[in-house]
Structures are given as structure tokens and as C-alpha cells.
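Of the protein chains in this complex, all but one are displayed in their positions.
Labels run A, B and C following the written order; every chain starts at residue 1.
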Amino acid sequence: MLKRALAIITLLIIGYWLAQGLAGVPFGEDRMLVAQYYLDHVKEQTGAVNTVTAVVVNYRGFDTLGEVTVLFIASTGVGALLWRKKRERTAKTEGSIVLTTGTRLLAPFIMLFGAYIFIHGHLTPGGGFPGGATIATAFLLLYMAFTVYEIPHKTFEKVEGAVGMAYVLVGLIGLAIGGYFLYDWIWQDWGFGVDNVGRLLSGGFIPVIYTIIGLKVGTELSGIIDNMLKEEVSE
Amino acid sequence: MISAYYFGAISLILIGLYAILVKKNVLKMLIGLSIMETGVNLLLVSVGYISGRSAPILSEGIGPNQAVDPIPQALVLTAIVIGVATTAMALSVAMIIYEKYGTLNVEEIRRLRG
Amino acid sequence: MNCMACIEYIIIGTMIISAILAVEWRDLLAATVGMAAVSLFASLLFFMLQAPDVAMTEAAIGAALSGAIFIFAIKRTQRFETEEEEKPGWWVRW
Partner (left out) sequence: MNGQYASLLIALPLISAFFVPLIKGLGKKAVKYYLVLITALQTGIAAWVFQEVYTTGKPIIVMAGAWRPPVGINLYIGHFAALFVLIVAVVSFLMAVFSIRAISVDPIDKYAMLFLLVMLGATGMIATGDIFNLFVFMEITAISAYALTAYNKTGEAAEASIKYIILGGIGSSFFLIGIALIYGSLGTLNMAQIAQLAGGMDATVAQVGLALIVFGLAVEAELFPLNAWAPDAYQAAPHPITAMFSAFVVKAGLYALARILYLMQAVSSWHSVLKLLIIMATLTVFVAEFAALRQKNVKRMIAYSSIAQIGLIGLAFALGTQSGVDAGVFHMVNHAIVKALLFLAVGHVAVSLGGAEMEKFEGLGKRMPLTAFAITVGAIAAVGIPLFNVFWSKLRILLATLGAGYSWAAAVVLIASVVEAVYYFRLIHTMWFAGEGERISEGLAVSLMLLFLAALVIVIGVYPDYAWSIAQKAGNDIFNVADYIKNVPLMGVGA
């Protein structure tokens, strides 16, 4: 009990200290500096309506590249650690009839919905990460419902790599055309969709990148699910 | 007087930290870590909130001066994904630990290692 | 106190209670559900803080997927926490 009490006292001190710091950052006040610039210029500079998306993909695109890499590392790492000579699914009970029928019916629509989320990232809330996660939940559902279902590993792994390369390549094309890495050549140089702000065909390379991210997140998360579900079997 | 959102975020951080410090089970520690990350995300978003303004989606009727701060939201998007990546990594390591030692209790693991 | 603030307090209170339960429950499956509940309430709060993007991401990734992978890990390991002893934390020892 002594240890618990000590831990709680330490935590309360930390909490008090944090609250002291936060008192200097009052809640609900306008302290925007760089953010105000984003809000003022987002429409003409990136063509996106959703400012968060514009910040994530365009202004701070480097972060997102890193973020995609982190997810890639996770999927690679899980694959590396759970790698065995021969692994199979060991689930024994098939899902109930409601689950299997429902899954057959719903899985394509869930994937479609995920695709919708990431394609419309520059207009509505959402974007590549929730979209990709939604696609992964469709695969999760398939895994739950059917005992023998497996994702096509080879294809998924190749898609993962190729899509990641496509992201870097988009950046490198920007370097070649505009002279800057991750330069938005579709919007800034071609001016594609300038009259279309607020509709689907606008936003420069944001939809392109978000499609890439959506595919990548979807394949990676399904790969993680697959790796976690399969167990080693002896020959 | 501290705002309710800050209070909630700090509580989540402290509860998560408590689980990491006191609990012995690896999975329980990871649950604590996950809760702590949620708390940090909540803190970041509340720092960016401006009272009386709406979401930073500048479609009809919402001008640049009526939106909340978009940067913390972009940061939190990144942080959430990083959090789930760490969790997945940690869980696969925990599986290896269970495979090798047959337990997830850190004290037991220490004892078995000798 | 208006109605919105009331709802905020209720959600924050429930969130903190779920967090405490998630940490204290011995059954790890239940604890995982508690953790997912924390994520879900947090995503509601994100929505109230005018961050719909974050809310969607948190609901899809934080609540659904990380809960799912936790459950897979529990399935491959053990479901219940064992009894604890009184010893200093293991990370401070070399």
C-alpha cells in the first residue's frame, strides 16, 4: 500500500505542476499566430476548404510523410517480430449466420465509405487516416466472420511499398518541377481546379496524397491485424 | 480556476501514469500508456480551442475569423496515428514475452531471467 | 450553468470514471473495453471542441482498431492479471 500512496502523491505533485503551467495558457482564448495565416490564405494557396487537411497535407506535409513512415514501421516491425516459418489462422468457430451474411453484404460498402472519406478529405472532415482505418475495419470484419479468410499478402505488401514510393515520388516531382520537395505542382503550377474551390475536383495534390495515404493506411492496418491473428503451427 | 477540459486531460494523463508506475502486468501498463496518450491529445486540442468559434472548415458562412485553431488538430491527427503504431509494436513484443516466459507479470519475468 | 456545459461535465466525468475502471479492473478484456470507452468519450469531446477531423480519427483508430488489436493480443496471451506483490517498480532497477 505504501508504494501506491507514494505513487499517488507523486502524481498529484506532477498534476499540480502541470496545472500551474497550464494556468498561463488560458482556455478558449485567441492566441493564433501562424494559424491565422493559414486560415486567411488557405483557399487561394491550396484550394482546400478544410483547413486541417490543408495544414496536414500541404503546409506541414513533411510531418505527414513522417507519420506515414511511422505506420509503415509499425507494420514492418510487427511483421518482423511475429515472423515464423509457418503460420496459420487457428480460429475454430465460424461466425454466426447473422455475422457472415451481414459481412458479405456490408464489407464492400464499408470499403466504399472509406474511399469516400479519403477522396473528400479536402472538403469534409476525415481524410486519409480515418478513411484507411475504415477500410481496415472492413477487413477486420472479414477476419471475424470467416475462419479461413486471409488477405492477399503478396499483393498487399507490394501495394504498401509501391504506394509509399508514390508518395515520395510526388514529392520528388515537386522538387523537379518547382524546385522544392513536396511542392504542390498541381495547384501552384497547373492551376488545376481554380474555379472549383469547394467542390471535388480542386485542392491541388491533396486528393492525390490522401488517396495514397488511405491505401497505405488501409493495407498496413490490415497487415497488422493479419499478423496479430495468425499463430505459429508446427509442421 | 482551471477549465473542465484541462482537468479531464490532466486526469487522464495522471491515471495513465499511475497504471504505468504501479501495475505489474505488461498489458495493463500498455492500457495505461494508451490512456495517457488520449489525455495528451485532449490537452492539445483544448489548447487550440477558441470559445464561440466553429470548426476550421471554411465552406459557406464561415470566414477566417470564425474558426478555431487548425494547427493543434493537425498535430493530434499525427499523434493519434503514432500512438496506435506504438501500441501495435508493444503488443507484438508482449506476445513474444508471453511465448518465451509464459507470463506477463514483470516481477515473474525478472525472476525467471534470474 | 447552461445545458451544454452540463453535458460537457457529464461526459468528462464518465470519461474519467471509465479510465479509472480500465486501470483497476483485473479482467484485461474488460479493461480494454474501458480503454475504448475512454477513447470514445474523448472523441465526443473532440467533436465538442470543434475538431471533427480529430474526432473521426480517434473514433476509427483510437477506439475501434487499437481496441481490436488489444483483444487479439489478449487472446494470444492471458486474460487475467495475476496477484501483485509490494516491490519498487522494475524500471528503476538496473
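Here is the rule we go by: a contact is a pair of C-beta atoms (placed from the backbone, for glycine too) under 8 Å apart; a residue touches a chain by one contact, two chains touch by 3 or more.
Since the model is a prediction, treat every value here as computed from it, not as a measurement.
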item	value
Residue, one of B:Val22, B:Leu44 or B:Ala67, that touches the chain absent here	B:Leu44
Option from A:Gly47, A:Gly95, A:Gly126 or A:Gly164 whose C-beta touches the chain left out	A:Gly164
Hidden partner interface residues of subunit B, rising order	13, 17, 20, 26, 29-30, 33, 36-37, 40, 43-44, 47, 71-72, 75, 78-79, 82, 85-86, 89-90, 93-94, 96-97, 100-101, 109, 112-113
For subunit A, residues in touch with the removed chain	17-18, 20-25, 31-38, 58-63, 65-67, 69-70, 72-74, 76-77, 79-81, 83, 157-158, 160-162, 164-165, 168-169, 171-172, 174-175, 178-184, 188
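One rule holds in what follows: only the chains that are shown with their structure count from here on.
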item	value
Touch-based graph of the chains, sorted into line, ring, star, complete or other	complete
Gap in Å, rounded to a whole number, between the CA centres of subunit C and subunit A	21
Centre-to-centre distance between subunit B and subunit A (centres being mean Cα positions), rounded to whole Å	16
Distance between chain centroids, defined by C-alpha means - subunit B, subunit C (Å)	9
Set of subunit A residues in contact with two or more other chains	3, 50, 52, 125, 127, 129, 224, 228
Residues within subunit C bordering two or more other chains	51-53, 57, 61, 65, 69, 72-73, 76, 87
Residue numbers on subunit B that touch subunit C, as the complex places them	4-5, 7-8, 11-12, 15-16, 18-19, 21-25, 27-28, 30-32, 34-35, 38, 41-42, 45-46, 48-49, 53-57, 68, 73, 76-77, 80-81, 83-84, 87-88, 91-92, 94-95, 98, 103-108, 110
Sites on subunit A touched by subunit B in the complex	3-4, 7-8, 10-12, 14-15, 18-19, 22-23, 25, 27-32, 34-36, 38-40, 42-43, 49-52, 54-56, 60, 63-64, 66-67, 70-71, 73-75, 77-78, 81-82, 123-125, 127, 129, 198, 217, 224, 227-228
Contact footprint of subunit C on subunit A as seen in their complex	1-3, 50, 52-53, 117, 125-127, 129-130, 133-134, 136-137, 140, 221, 224-225, 228-229, 231
